[in-house]
Every structure is written in structure tokens, then in C-alpha cells.
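Missing here is one protein chain; the remaining ones are kept as they sit in the complex.
When the chains are written out, they are named A and B in that same order, and each has its own residue count from 1.
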Amino acid sequence: MPDLQFHIFIGHTSLSKISEVSGAKLSDDSSGDFLITGVSALDKAESDELSFLDNVRYKDQFAVTKAGACFVHPDLAQYAPDGVRLLISETPYKAYALAAQYLYPETIPESDVSPKASVSDSASIGDGCVIEAGVVIEDGVKLGDCVWIGANSVIGRNVQIGSNVRIGASATISHCVIGDHSRLYPGVCVGQDGFGFAIDPKGHVKVPQLGRVIIGDHVEIGANTTIDRGAGPDTVIGDGSWIDNLVQIGHNVRIGKGCIIVSQVGISGSTVLDDFVAVGGQAGIAGHLHIGMGARIAAQSGIMRNIPAGEEQMGSPALPIRQHMKQVAFLRRLGKKG
Amino acid sequence: MPDLQFHIFIGHTSLSKISEVSGAKLSDDSSGDFLITGVSALDKAESDELSFLDNVRYKDQFAVTKAGACFVHPDLAQYAPDGVRLLISETPYKAYALAAQYLYPETIPESDVSPKASVSDSASIGDGCVIEAGVVIEDGVKLGDCVWIGANSVIGRNVQIGSNVRIGASATISHCVIGDHSRLYPGVCVGQDGFGFAIDPKGHVKVPQLGRVIIGDHVEIGANTTIDRGAGPDTVIGDGSWIDNLVQIGHNVRIGKGCIIVSQVGISGSTVLDDFVAVGGQAGIAGHLHIGMGARIAAQSGIMRNIPAGEEQMGSPALPIRQHMKQVAFLRRLGKKG
Partner (left out) sequence: MPDLQFHIFIGHTSLSKISEVSGAKLSDDSSGDFLITGVSALDKAESDELSFLDNVRYKDQFAVTKAGACFVHPDLAQYAPDGVRLLISETPYKAYALAAQYLYPETIPESDVSPKASVSDSASIGDGCVIEAGVVIEDGVKLGDCVWIGANSVIGRNVQIGSNVRIGASATISHCVIGDHSRLYPGVCVGQDGFGFAIDPKGHVKVPQLGRVIIGDHVEIGANTTIDRGAGPDTVIGDGSWIDNLVQIGHNVRIGKGCIIVSQVGISGSTVLDDFVAVGGQAGIAGHLHIGMGARIAAQSGIMRNIPAGEEQMGSPALPIRQHMKQVAFLRRLGKKG
């Protein structure tokens, strides 16, 4: 049961309403009037709480859960204990997500520009925006409607932000255009100079970084992640891509739509990721590469060559996953000998 | 000799006092009146300064040090040069630490709430707190006594902080409960949403992150480290655990007591570390794993399976250290051939 000091609960809700908002189907229609008092994990849930099974790893917890109701894939429903009401879905985690969004709505504070913010007279602020204390908004900034800028963030000259965007506290954004419905988490640094210089024994010569960062719609960018602006071309983050914490995105990188970039990944300058690429945590991708649509890169991999669409790679230097696994198996045998 | 612009020195101090505060034993009681004028490294120390040998790697420096006095393990005392007064301890580094804490005390500024801070009327602030300029303290926050919040930090709604806690500058803390005597360094981001979503080709669906971050007593969290709040369960950092800079801790992670997590480590969601686990720099631990008590993970390792208590692992993918070393030796031989 979430701590209601930190989360807002809409109140007791019937399973028929849960079914409606989540798209999951009740296995027993007669349970539609059952009231849910909150959500909880399988092993913690009380008899009036809602839970979910999305990972087969937790099947044993599911088999003994005391939850009042549970989202589950049709193939796993057979493991349900007696008494738990089932919400059947081909995508139980998505169904849970939709239910939880309904039960615990995020609220944007009342529209307000804090008197402790510093907002340039030449900035344009849409309706319903929240500008918290200590925020600095420089000349020429344009914010759409319902933008929420967290305390002490700094929005640089002429930055353009669409509507329903949320910027966490202590973020710094410059040289950047952001679409709608995107979220940048606390401490992100977007738009600073890329790491560009001509090496010279008398002193490296700075290459002016003359591009921007273009962030699409429905993008998420995690805490303390850094995205450098382009050197000439722009750095681009496509619609619906999710980037985790402490990720580094170099100048001129172009990330397509729907990509998933896990924490502490580094993507070097001028590399292109097509749509729906997934990159595991701490992986590194060298510069000037092309990663094809839907490619999957395992955690800690080191990518030094282009990857064809749909291919999964692992290792450092990375190989197609089947080849990598052969290496690992060979080395494991070595380790066990002697 | 520390730069007294940045550090406060208590003044000349006798070796008998040093012995008393550090628990180390003077090898020659007659040196108890000798006055120390500061601490310094073995190779820099003057004849009236105090140094220490804690790492056998520096034995040669010890053998020629000009220090006036030195902490040393009994087994290494034989290498001391003439003239240096010895403070013998089984734990010379700890003894040095205690002496240095005495000689160079940290000082908390005078209690004060800066008029340039923004403190909600509904926040509760204990005695002796320091709230620096630009700090934002939101509604319902509770601070114990002698809490020091560095400039421009943001403490979110209903966050609870114990006593004698120190938060560095530009930190952002939300959805969080912190015990006593803990320190969070500049730029930490604690309590933001975890990386939780249901993958969907039409647009990944956000899973509300309904937990908190619970930080125990005597915890240290390094600069620009990010700790996501739980997705439902809490993210937990146990008493006395030390976390270095730029570490990523995912949602629902539970870290036991006395753990040591070196810089740039990433720990994925829902993984559990029992007490006294040590994780070397840049190591990555996959999600949903269990790392047993006292396990040791070498730097840059990639952990994809549970680790039993007390086991030391290395490599990516990691193996028990003896097996890993065999692999490395085999590969080294290959490298030297031909």
C-alpha cells in the first residue's frame, strides 16, 4: 500500500472500473463489485488490494498471494491461489500500469509562477504553467501550456518547450527544443557544449558547438543524464524514447522513436540509433556508428561496429549474441578445469 | 599540512593526546609530550607532523619519511626510520582517521535559516539546523536537529530527515525518509521515479512509481549519485552503508548494512544486497538478484546471477574469482604467443 504522504489515492474502486481503465478482463464477472483499497506487491498484498504477475520469476509468490485481485497473463492464470480475483490480460504489466495511473493520479500543482523564480520579461509562458522557486528562465524562452518546471532549474536563452512537459528540480537546459508530454528528471544537463576539440600539443583547440538538442514528444530523460548539443548538426531524441539516469549522449547523436536506453549507457558522437533500439545498462557505443531498427544491445557491451536491424549483440567488443555465448561457454569450461 | 583556508586545525597537540583519541599505543612513552603541528603524507611530512602507513605499497616511503610521528601496524614497525615516533595500532588507518577527526574538526555553521531560502510554513525544522540560500523546503517536510542543508538543494513534500544529517549543495530529495547522521553529497538525486514502463509499440506506458526511498543512519551517498524510489516496495539503503559518486541505484533495490559501493556502480531494479557487501567501481548488477552477506564484487564486473554469501566474483559475466583468474591467465598466454 503506497505511503499516502507521498502518493495520492483516488479511493476505493470496483474491479469493474479497474477492468474498464486497464482493458483487462475479469475472469469472473460476479467480482465486478469487489472494492480495491490500493495496490501492492504479490508478497505484501492484503485481501482487499490489487497486485500483478508480470514476470514468471515471481510465479511462486503469485501461487500464495493473499491479494484480493491480480492482473495475470492467461497462460499463468492456472497458478492462481483460491480466492484471488483475476484480471486477465495479454499484457498484464501494461494493464497494471493503466490501473495504477487511474488509482494514483499524478497531480500538477496549481498554476503559479513563484515570486522567487527569475523569469525574463521576454519569455513566453503558456497557461497553467508551474514555475517553482529558484527557477531561472532566460530571455526568449517559450513554454507551452501546463509546463511544470521544478525548483532551481535553469532554462537557457530561447529554449522552446511544448505543452504538458515536466522538468525536474535542478535541471539545466540550453540550446534546446522540446516537444509535448516529455519529462526531464532532476539534475539533467541538456544542451551544453559537446566534447569537441582539435587535438594540438600546444593546447587543444575548441571546436564551437553550433547545433542544438531536439527532444520529441513523450520522451523521458533520467536524473543526472547529460545530453550534449550538436557540433553543427543537432543532437536528436525521437518521440517516445526513454532514457534512464546517468546516461551520456554525445554531440550529433540521433536516437529514433521508442528507444530504451538504460542507466549509465554512453553513446559517442554522431552515432545514429534507428527506432526501437534497446540498450542495456553501462553499454558503450563508439562514435559515427549506425544501429539498425530494433537492435538490442546487452548491458556492459562495447559496440565498435554498425549493428544490422533486429540483431542482438553482447560483449566487449560485442558480437551477435549466439557467438558471444559460445565464447562465454568456452571460457567457463576453462575456469572450471584444473 | 592541510590548507587552513579550507580546513580548521585545533592547534598543536601532544602525542599522548593523539594516542588517547586514536587508541594507538606509543612505542616509546617518553614521546608523549611531543607536539604535533599537523598531519601530512609520508613523503611530504615535516619533522613536527603526523603521518601514517596503512598500505604496504608505501613501505619504501615510510622507510625514509621525515615525519615526527607515524601510525603503523606492529608488523611494519620494523621498517621505521630513526627518529620517527611510532603510534602502534592493529588498525593504523582507523587510528589515523580518529586522530585527524580530532585535529581537524568539521564545523557546522551557526544555526540559521537563510532569508534567501524558501521554507514552507508547514515544514517542521529542528533545533540547530542550517538552511542555506536558495534551498527549497516544500510542504510537510520534517527535519530533526542539527540538519545542514546546502545551498540550492530542494527537499520535496513530506520528506522526513533525522538529526545531524548533512545534505550537500544542489541535491534534490523527494519521496524519502532519512535516518540520523547520514550525509548526502552535492548533486545527489534521490526519490525520483524509477525507470518503470510497460513496453508498447504504440508508446511505452508509464508504471506509476508508488514507493519511497528509505535511507538509514550513518549512510553516505556520493556526489551526483541517483537513487530511484521504489515502484511499489521501497528502495532501501541500510545503516552505515557508503555509496560513492555517480552510482545508480534502481527502484526497489534493498542494500543492507555496512555495504560499500564504489563510484559508477549500477544496481538494477529489485536486487537485494545483504549486509557488508562490497562492490568495486563501474560494476553492474542485473535486476531481481540476491547478493549474499559479505560478498565482494570486483570493479567492472557484470553480475547476472545470485552470489552466495562471502563469495568474491570478478569479470563480465562474473565468475568466482579463482575461475576468473584462470580465464585471464589463459588469455594472457594467448596474447603473448606468436
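By definition in this document, contacts are C-beta pairs under 8 Å (C-beta built on N, C-alpha and C of every residue); 3 or more make two chains touch, one makes a residue touch a chain.
Keep in mind the model is a prediction, meaning the values are calculated, not measured.
A.B. asks: Just to verify: which one of A:Asp54, A:Asp180 or A:Asp228 makes contact with the chain not shown?
C.D. replies: A:Asp228
A.B. asks: Please identify which residue in A:His12, A:His288 or A:Arg332 touches the non-displayed chain.
C.D. replies: A:His288
A.B. asks: Could you tell me which of A:Gly187, A:Gly238, A:Gly258 or A:Gly280 touches the chain that is not displayed?
C.D. replies: For the chain that is not drawn, the touching residue is A:Gly187.
A.B. asks: On chain B, what residues meet the omitted chain?
C.D. replies: 2-3, 5-7, 39-41, 44, 55, 57, 91, 93-94, 96-98, 100-101, 104, 106, 114, 116, 132-134, 150-152, 168-170, 185-187, 218, 220, 222-224, 240, 242, 244-246, 258, 260, 262-264, 276, 281-282, 299-300, 316, 328, 331-332, 334-338
A.B. asks: For chain A, which residues touch the unseen chain?
C.D. replies: Those residues of chain A that touch the unshown chain are 118, 134, 136, 140, 152, 154, 156-158, 170, 172, 174-175, 187, 189, 192-193, 195-201, 203-208, 210-212, 224, 226, 228, 232-233, 246, 248, 250, 264, 266, 268, 282, 284, 286, 288, 302, 316-317, 319, 323-324, 326-327, 330.
Following the convention adopted for this analysis, only the chains that are shown with their structure count from here on.
A.B. asks: In whole angstrom, how far does the Cα centroid of chain A sit from the Cα centroid of chain B?
C.D. replies: Between these chains, centre-to-centre, one finds 28 Å.
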